[in-house]
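A protein chain is absent from this complex, but the other protein chains hold their places.
In this document, chain identifiers A, B and C correspond to the written order of the chains, with residue numbering beginning at 1 in each.
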Amino acid sequence: MISQAIPEASIYQPRPAKLIRTEAIAEREKLFEFEFRDGGELGHKPGQFVEISLFGIGEMPNSISSSPTKNCSFELAVRNVGNVTSALHGLTEGSTVGIRGPFGNGFPIDKLKGNDILIVAGGIGLFPLRSLINYVLDKRSDFGRLMILSGSRTPQERMFVSELEKWQERRDMELLETVDRGDEKWTGNVGVVTTLFPKVDIDPQNTFAITVGPPVMYKFVVAECKKKAIADEQILLSLERRMKCGVGKCGHCQINGVYVCQEGPVFSYAEIRKLEEAI
Amino acid sequence: MENRIIEKQNMDVFVNNLINSDAEVVGAKRKDGKYAFGKLADATELCLDYDLALYPPKSYLLPPKETLIKFELGEELEAEPVVEAERVILFGVHPYDIKAIELLDVAFSGTNPDINYLSRRAKVTIIGIDCLNPNPNAFCASLGTATTDTGFDLMLTDIGASYVVAIGSSEGEELLGKYAVTREATQSELVQRDEQRQKALAKYKVALSMSAEDLPELLDKSWDSPVFKEKSEKCLSCGSCVMVCPTCFCFDVQDDIALNLKQGERYRQWDGCMLVDFALVAGGENFRRDSETRFRHRMYRKGKYLWERYGKLGCVGCGRCASACLAEIASPAETFNTLKEERRQHD
Amino acid sequence: MTQLNINVHHVTRVEGHGNITVNAKDGKIEEITWEIPESPRFFEAMLRGLNYEDVTWLAPRICGICSVAHSTAAIQATEAAFGVQPSEQTMLLRKLLYHAETLQSHVLHFYFLAAPDFLGVGSVFPLINTHKEVVLRALRLKKLANDLADLLAGRKTHPTSCVVGGFVKFPETSQLGTMRQRLSEAMDDLKETVKLFKGLNVPDFIRPTEYIALKDPKEYAFISGDISSTDTGIAPITDYLEMTNEFCVPQSTAKFSRHARDSYMVGALARFNNNYSQLLPEAQKAAGELGLKAVCDNPYMISIAQIVESIHAVEDSLRLIDQIVARGLKEEKPEVKVRAGRGVGAVEAPRGILFHDYTYDDKGVLTEANCVIPTNQNHNNIQKDMESLVPSIINKTQDDITLMLEMLVRAYDPCISCSTHFLEVRFV
Partner (left out) sequence: MKPRLGFFDFTGCEGCQLEVINFEIELVELLELVDIVNFREAMTEKGEDYEIAFIDGAITTESDISRIKEIREQAKIVVAMGACASLGGVNCLKNFRPMEENLKIVYGDCAGYYNTIPARPVSAVVPVEYELPGCPMNRYEFLKLAKALLLGKKFELPNYPVCVECKMVGNVCVFDKGGFCLGPVTRAGCSAICVTTGRHCWGCRGLVDDPNVNSEKEILQKHGLTVDDILNQFRIFNGYLEVSK
């Protein structure tokens, strides 16, 4: 006896998608472009993620790197760190994977509209941010200034180099880059990503700072944003947690009472302040 | 709610009739000096006056290990969801366990309904029984889970010579009509039932020193309490407390493949926030690395997080965790009371 | 001039390491040695100071192949020391469990270790392609034996639920029923096995020797009875030291044994030679079909005796299950009162008679242990067999001689890994 209706489909059942293109991004990172076998669309928002399955190996969460303005196909950028990721790196074009999602809240596009956007990317934090950047560029007139601060550990570990170069050339956006450790060829900034903050001038009232990067980075970035008087509500972070189900059941991604896969992965600092274990 | 009476001497007939029906009948049986739910082969195996079953009936809804998907690798990937559900009658479930199932129901339905859980759930019939001999570690009376008006198909109360049976659903009514010899309950028998319940309430040895509704607020103020560190120093991170808990439902998902490397299955398996690697991610970052943070997380999940999420506490006071914890630290009541005491001294 | 130098370093398809060396010149034999260079394990030293429960838990670790035998010997030695009398039901369950190991070990031996020689291959693996049905049959029989052991003792290798005083977990009657069904179906596979081995060419080599095995007036003995010798008759198991007479030889970490003659044999053939009349009817029939008659002095026939015993084990298992079910299986709690004392346990491991001899203090802590392993007792007999065999085949090719010698060693199914663990006997 139970009042809840039994659903027709399993939330754990992925949709088959075909790998149509791969592209090396950096030494351990690769971009994968997929199309659903059934011809359907993913229908995501920037900042959302999917669960990607390689049956026999496992399933893992991965942000969507392409902008929803790009129709039909979608892209995932993946760093090879373990089982699923390394199996993915070994896939050839034409292979089938399973996709569930999109999951999570994504960046609050509606709130961002009309505002300046300050993006702070650390390492592969650029993967989910690329979706937003390309979205903003595709709908350029909907948004104010677009500023990107991007930090990599070394020049070799810069992600999406050719895109960075294109962005560098565009007049309708600003891109500042830095590396933790330079080499002979590197002529740009050296230092962690927060060292770029003094180089941008912003209007805190109308700016949303959006940051994604390794866990250690967040505290420092938030401090810089606050120095620039950006309100807590306008500082946005995307968090990584272990995830198994992506649908708010398995408990792994829980930070205090919130499920990162449901209420996140994007949070404002105002929300995070109340979450003891978030950053 | 309609109430009927089953005379004690007629109980075995009812149980055996159910056993002979198309459903699997599960009830508390003796096991190594304790009680545990198990499939009944005969009414004589069933214990209705048990204090606490070692494990909650959770595993009939969320088995320790369960296949979610079967797949076959090849040119074209084939993957099919697997939904297995047998008809099960849980016979003699205590109110706190029913309350816990109500929580699971909420967690597994809602925006992302879980077909595996809900399919099993639809085939489970719950015949409850009031707990008249509470376990020494239980504190249901403080949480309002010692009795229940909802969540069952039938609810029995032992009033001496007979059982009062409250009918909670049409399905329960049907079972009763088909398989049991019953009669109408008299007013005095219903009074007796209330007396039995009252008497049982007085038997609880552990109590919360505050009302359940105050827990979230208490926890709100207790994040930095030293009690978490003190207690968790003894923690073995053995997971026993979460494994035996009727309201814990976290799981892990993994793939297994046959030796031909073609057919395989994706399964889920119980997991728990008290285990060391629960929040570990690929880069080596562990978001709850030390036992203090895990211990605190569990307490908050019990007393605050689930309440805020589902409107139900994550603890029903059964006392199983306290019984299972060798380090003798797992009882939420104990921690909550200590926190309350700290607050009192602080204010 | 013919020079013969055989040097088989680590005979394969046996448990543990053993080397064969033969040197001959112009038909004149200069050296024949059977050498055991196994790393000693010191179990007897390691058991000292441990509580009896840990002792009986560890004893099976002497040998993974016959862990049930070691477990049973250790338990029975401890029971003898404490004066614990196992119940009738316990003995029935123990015997049933014991048959599981005998069956498992024998099937492994005659199909996986011995048969490849007869079929001209190096291992069972290629047979999977050439003789798939044979391999599947062997696997079925092994699975049956494993499942029977799992049911009674938790698992086959290093059993868990058999303890001093009885068992701590019991099968359900319905499970025994299913097992009975499978056992009776297995008879067909065993009959096919008889057919297969009947057609194989067992080398014809005769060397009369002394045969030692347990003997029980009531049945073909595996875990009960006295010591019986084809030369000297019956002796109680507590006299095992006089029987086994171990002595050290420099070429071996294992100790050698002799009794009434230069050497003696233990194992399936020794049991058969002592107890053939007690075999159950189907086993008797199989022996006749396979041309095995007591007293048989051809060591190559050990594998054949194992087939006969496997049939006996299945037949007897059926009887045991019937008996257990008829009596009604009860969950008896093992009752053990610890006391100081010494006890000997003797069982017939698949490879022959095995003795464990323990002394405990009044807290149940082991103070001294001695274990005499079947293969140790056979080493000397293997040596003597070789000495007798080589001159008679000296004109064959070196490869043929080597194969004959290896087959001889394998026929004994030596379990060298366990044979070297325990040696010295020093009770004062």
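As a convention for this text, contacts are C-beta pairs under 8 Å (C-beta built on N, C-alpha and C of every residue); 3 or more make two chains touch, one makes a residue touch a chain.
Computed from a predicted model, the values in this text were never measured in an experiment.
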Touch partners, limited to displayed chains, of the chain removed from view: A, B, C
Hidden-chain contact residue, picked from the options C:Ala24, C:Ile62, C:Val134 or C:Val372: C:Ile62
Hidden partner chain, touching residue among C:Met46, C:Met187, C:Leu200 or C:Ala340: C:Met46
Contacts of chain A with the absent chain, listed as residue ranges: 56-57, 82-83, 86-87, 90
Residue ranges of chain C at the interface with the undisplayed chain: 10, 12-17, 39-42, 44-46, 48-51, 54, 57-58, 60-65, 67, 104, 108, 112-113, 116, 122-125, 128, 132, 135-136, 139-140, 142-143, 146, 153-158, 160-161, 163, 167-169, 248, 250, 253, 255, 417-418, 422-424, 426
Residues of chain B in contact with the chain not shown: 31-34, 36, 54-55, 59, 64-65, 233-240, 243-244, 256-261, 269-270, 272, 275-277, 291, 323-324, 326-327
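Rule of thumb we're sticking to: only the chains that are shown with their structure count from here on.
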Chain contact graph, described as a line, ring, star, complete graph or other shape: other
Farthest chain relative to chain B (centres taken as mean CA coordinates): C
Chain whose averaged C-alpha position falls nearest the assembly-wide average: B
Separation of mean Cα positions, chain B and chain A [Å, integer]: 38
Centroid distance [mean C-alpha coordinates] between chain C and chain A, Å: 65
CA centroid of chain B to CA centroid of chain C, Å: 51
Touching residues on chain B, where the partner in the complex is chain A: 68-69, 71, 73, 76-77, 79-81, 83, 105, 107-109, 111-116, 118-119, 121-122, 124-126, 152-153, 168-169, 171-172, 223, 249-255, 257, 261, 264, 266, 268, 271, 273, 278-283, 285, 287-288, 293, 297, 300-301, 304-305, 308-309
Footprint of chain B on chain A - complex, ascending: 1-2, 4-14, 16, 53, 55-59, 81-82, 85, 96, 98, 214-215, 240-242, 244-245, 247-252, 254-257, 276-277
